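Only one protein chain is missing; all other protein chains are in place.
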Amino acid sequence: MQAGRLIEVGQFEVMEVPEPVPAPGEVLVRVAAAGICGTDRHLLRGEFLGTPPVVLGHEFSGVVEALGEGVTGLQVGDRVACDPNIACGACPSCLRGRINLCERLVAVGVNRDGGFAELCAFPAHRAVPLPAGLGLREAALSEPLACCLHALDIAAPRPGERAIILGGGVIGLLCLQLCRLAGAEVLLVTRSPDRRRIAEGLGARTVALAEEARGVWPRGADLVLECAGVAETVAESPRLAARGGRVVIVGVLARGETVAIEPFDLLVREVDLRMAFVNPFTQGRAVQLLASGAIEADPLITREVGREELPGLLAARPGPSEVKVLVTG
Amino acid sequence: MQAGRLIEVGQFEVMEVPEPVPAPGEVLVRVAAAGICGTDRHLLRGEFLGTPPVVLGHEFSGVVEALGEGVTGLQVGDRVACDPNIACGACPSCLRGRINLCERLVAVGVNRDGGFAELCAFPAHRAVPLPAGLGLREAALSEPLACCLHALDIAAPRPGERAIILGGGVIGLLCLQLCRLAGAEVLLVTRSPDRRRIAEGLGARTVALAEEARGVWPRGADLVLECAGVAETVAESPRLAARGGRVVIVGVLARGETVAIEPFDLLVREVDLRMAFVNPFTQGRAVQLLASGAIEADPLITREVGREELPGLLAARPGPSEVKVLVTG
Amino acid sequence: MQAGRLIEVGQFEVMEVPEPVPAPGEVLVRVAAAGICGTDRHLLRGEFLGTPPVVLGHEFSGVVEALGEGVTGLQVGDRVACDPNIACGACPSCLRGRINLCERLVAVGVNRDGGFAELCAFPAHRAVPLPAGLGLREAALSEPLACCLHALDIAAPRPGERAIILGGGVIGLLCLQLCRLAGAEVLLVTRSPDRRRIAEGLGARTVALAEEARGVWPRGADLVLECAGVAETVAESPRLAARGGRVVIVGVLARGETVAIEPFDLLVREVDLRMAFVNPFTQGRAVQLLASGAIEADPLITREVGREELPGLLAARPGPSEVKVLVTG
Partner (left out) sequence: MQAGRLIEVGQFEVMEVPEPVPAPGEVLVRVAAAGICGTDRHLLRGEFLGTPPVVLGHEFSGVVEALGEGVTGLQVGDRVACDPNIACGACPSCLRGRINLCERLVAVGVNRDGGFAELCAFPAHRAVPLPAGLGLREAALSEPLACCLHALDIAAPRPGERAIILGGGVIGLLCLQLCRLAGAEVLLVTRSPDRRRIAEGLGARTVALAEEARGVWPRGADLVLECAGVAETVAESPRLAARGGRVVIVGVLARGETVAIEPFDLLVREVDLRMAFVNPFTQGRAVQLLASGAIEADPLITREVGREELPGLLAARPGPSEVKVLVTG
């Protein structure tokens, strides 16, 4: 079958590979839609550690094609999304239920073959069944939505609070929707006019630059969600928070990159910096929110491409009006 | 009466001042013991903003001498500690119950005359009655203990967790005791051999330098409490935290001073930075813990002095074997 | 001036009384709108303990007419709502910040003269200033809304969760709106077709009887809010909760009345019973939510009456299409 494979850092090719065979406890899925994520670009450039050679693609949905030995509870033909993060269950983090911090975390599409392919095999317990109403295209966004749900669990917005979101990519726009759903007012910051238009359609006010956000809400926001993954916006975040506010970091900076904070200011205003990493126990809820229509995936899917376009797309920066690009063919 | 007064930044004198008269709703207290705190030195040097001319001293206990108009629930002769932080009750922070973040916070001994004097008048609702068993000397430590209780509420240790405490002053040694009381193992870092000896007597392991702490617990601590108020130890704190750990900043740096953090490292290990500022709703509990003997004040009271020694003590750095110096005469 | 006064249990009259004079620290308010609450009927029948003779009315708004000695931060002419619950600040509950559980709680309109009068004097720190956009009529609902906000803080709904609300009075309909605002699906239970219509207009599904709710959501609800104050609905609540769900009791039963629970069923499904009593630190937020339009008071104000109608209204049961009756004249 055809698959988009990271051969080594810097080298990604769409090539012919053998079809995967599901091991005991695994499920074989025919991929219907797979999202391209910033992490894929990071993997290509070696900024985030994968285990090449490996087929990339960790945000995907599809239809069960075969079951490995001993799999129960799933049927051939079932529509599922993949939760790519496989925790070991036995390390100190797993034993405490902090499975996203597993010391031996293996991610589908990062450390083992993923969804930029016709078929993908992964552990059956990582397959999240899709409710009848939910399309396979939309379901491909359940993984990033699950990450955002985790961030919102940590942010714990209360109705009437104000949230500033830094970054208008898919993560920012999903966090926007979750904040709105939780009854918060949202101000989203992105330089891209197209993304601002989408954000406004989803109920946010918008500005182009973090500096402007201060002008809109001079007292700051109860909640600041860093969804850009950029040193400047991380540095800006505490300054945008109100007294007693909380900053949640979702964006990923490069390993080793540092940012300056001012402890006195954080302390006397009790502004906490909290971290939200991937999707522990949230993808089932994500699928429900997409199925109910409470969260809209459609306005965020700005383009659908064939697998052959992957090398070009991964090598280039995302366009300013791009949000989520899905590989659907 | 005699009082230790900050006349302006850089100028502190023990001088004769008129006796205070309790306004309606206030209580007049004859001071029995008043602790010297790092904040007093910061106020003298202008690093923390007070409102001179003002009698300093915000950690004190005494006996009720007179009641202002309309005060009920207290009697002349009652033994009390002073909770120095007077919140307005009406600002956005107060309306949310975050009284320590009051936008119009007035602190006794900082913004109005405090306890380095024979008598002090303050609002009756800031007088915490002392149980029979608790001495006035020990009760003078209820204010710093209340700050530490707030920090521990935020840190939320669970039995069996590991805590690293940076700083062996009164704040570090009280946090040590609270961590032990909550069932945590403690490793305390201080360069002073005398303070290490006290810490060990209170049930902690100790090292002289943060770098050594890594060697003792290579996986890091579930809890890191920064109680030194120094840029280097703040910077070190996240590196000493285990996966899923939390850093609580209690120490106060200078306004404007910055510290570098590494967001990637914090994110993938979900190490949160939380802030603990002063004593919201905790001084009543602090008094109980001292009265029950669960927390020991005695080993931390390293010296008792007369009011006339204040100018010299505030101008100098605290000695390496000093923990809490009380003005008791 | 004219005031509606509870003379003793069973005897309520609208009569001429002297105008109140604000004591030091108090504010005198010309009442604009005062809501009639079930508690007023309970007080009349002696089912809830007040301190007659007392002017009733604890949900009201008005305009500042005069300031007592020493009041700052408020001006004559300011528009305010009254937070009727005055905590002592010094009892064990208050010292822990649980001010709604104050052992010496004094409530305006229950234990001291309230808002069923032309003028009312109460402590200035219990006056919540109204934002420009918010009408005085709507502001009279900020007290019950504050109680519901407290209940929702305790319920802590997450987007996508399901909530069943038992009771379609003002408390149920405000909780409905807060649940919707927090992203929850709502099923409201009330026998009254008029209340069902209002609830549906506010985004809920409705049924007439608790038994029917089970049919709609066979797995139960993540959240069950008892807002009827009736033994049968309290008993029904745990059975309507899903595994891991939580029941929040808001409705007030008679003192001494009991309800049977089945501990085995609660335990193996970990269904908690949580209590929400009055409005600690929530009325400021309530006023903001009304001002922003996030919560609508208007559909709940079903009638406006003159003070002279009070005796008749308090003696009778509320009509089946009545939600909130305001005294505005």
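By written order: A, B and C. Residues from 1 in each chain.
Heads up, the rule we're going with is that contacts are C-beta pairs under 8 Å (C-beta built on N, C-alpha and C of every residue); 3 or more make two chains touch, one makes a residue touch a chain.
The model shown is predicted, which means the values in this text are computed figures rather than measured ones.
Residue in contact with the omitted chain (choice from A:G10, A:G89 or A:G201): A:G89. Of the options C:E8, C:E211 or C:E262, the residue whose C-beta touches the omitted chain is C:E262.
On the side of subunit C, the interface with the absent chain consists of residues 92-93, 96, 98, 100-101, 103, 219, 231, 234, 243-244, 249, 251-277, using the contact rule stated above. As for the chain not pictured, it touches subunit A at residues 24-25, 69-70, 73, 88-90, 92, 95-97, 99, 125, 128, 280-281, 283-285.
Residues of subunit B that touch the chain left out of the display are 149, 152-153, 156, 158-160, 178, 181-183, 185, 285, 288-289, 292, 294.
Definition applied: only the chains that are shown with their structure count from here on.
Centroids built from CA atoms put subunit C at 41 Å from subunit A.
For subunit A, no residue reaches two or more other chains under the stated contact definition.
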